[in-house]
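Here is chain A:
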Amino acid sequence: MQVQAREIGTGLFVFLGFAALLFLATQTTGLDEFFEDSGYSVTARFTEVAGLRPRAPVTMAGVTIGRVESIRFDRYRLDAVVTLRIRSEYDTIPEDSTASILTAGLLGSKYIGLTPGGADESLEEGSEIFLTQSAVVLEQLVSRFLFGGGE
Partner candidate 1 sequence: MIFSGLDLTIPQGRITAIMGPSGTGKTTLLRMITGQLAPASGDVRVAGQSVPGLPREQLYQLRRRMGMLFQNGALLTDLDVFENIAFPLREHTRLPERLVRHVVLTKLQMVGLRGAARLMPAELSGGMARRVAMARAMVLDPELLLYDEPFSGLDPISLGVILRLIRRNNDTLGLTSVVVSHDVEEIAQIADFCYLISGGRVVAAGTPAELGSSDDPLVAQFMSGAADGPVPFHYPAEDYRKELLGGG
Partner candidate 2 sequence: MVAEPPGFFAGLFRSLVRGIAKLGAAVLFLGDILRSSPYALRRPRLLAEQVHNTGVLSLVIIMTSAFFVGMVLGLQGFDALARLRQEDLLGAVVALTLLKELGPVVTALLFAGRAGTAIASEIGLMRATDQLSAMEVMAVNPVGRIVAPRFIGGVIALPLLAAIFSCIGIFGAWFIGVAVLGVDNGAFWTQMQEFVSTEDVREGVVKSIVFGIAASLIATFEGYNCPPTAEGVGMATTRTVVTTAIVVLILTYIITALLL
């Protein structure tokens, strides 16, 4: 009887532990990461992506519609190629939409905001967003303001 109580206790403990792990993995994190592969990816070229990280949100009208999948450097064109993965349900985004790297708050993390264009064709797997607006680097902005560069 005592042996049985011990076995039940051990089993219960292991069950509880894994239940807790499952809870942490699913309930505390954004679920969409589990459905990442359902969706289509598009690319966009930026001259400056400072501060943007993989997994950063991609938003349109303030709603998260996807995530940044990868960021790599093009050694010939010397710019950054960002791959975005957008959920398959949002398949009506015009081809000529603009992608901008924005900042949450003044010093917050970087994300990508899409502004809709007017074309009839929609973005689909493998298409490229040609209209992009690069990240604003705060240091450059400040120095331009202080030292009255170029313009």
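In this text, contacts are C-beta pairs under 8 Å (C-beta built on N, C-alpha and C of every residue); 3 or more make two chains touch, one makes a residue touch a chain; residues count from 1.
If you want to know what made the cut, all candidates are chains of the complex that A comes from, given by their letters.
If you're wondering where the values come from, they're calculated on a predicted model, not measured in any experiment.
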So which of these touches chain A in the complex, 1 or 2?
2
Within the complex, candidate 2 is touched by chain A residues 6-7, 9-10, 12-14, 16-18, 20-21, 23-25, 27-31, 33, 55, 64
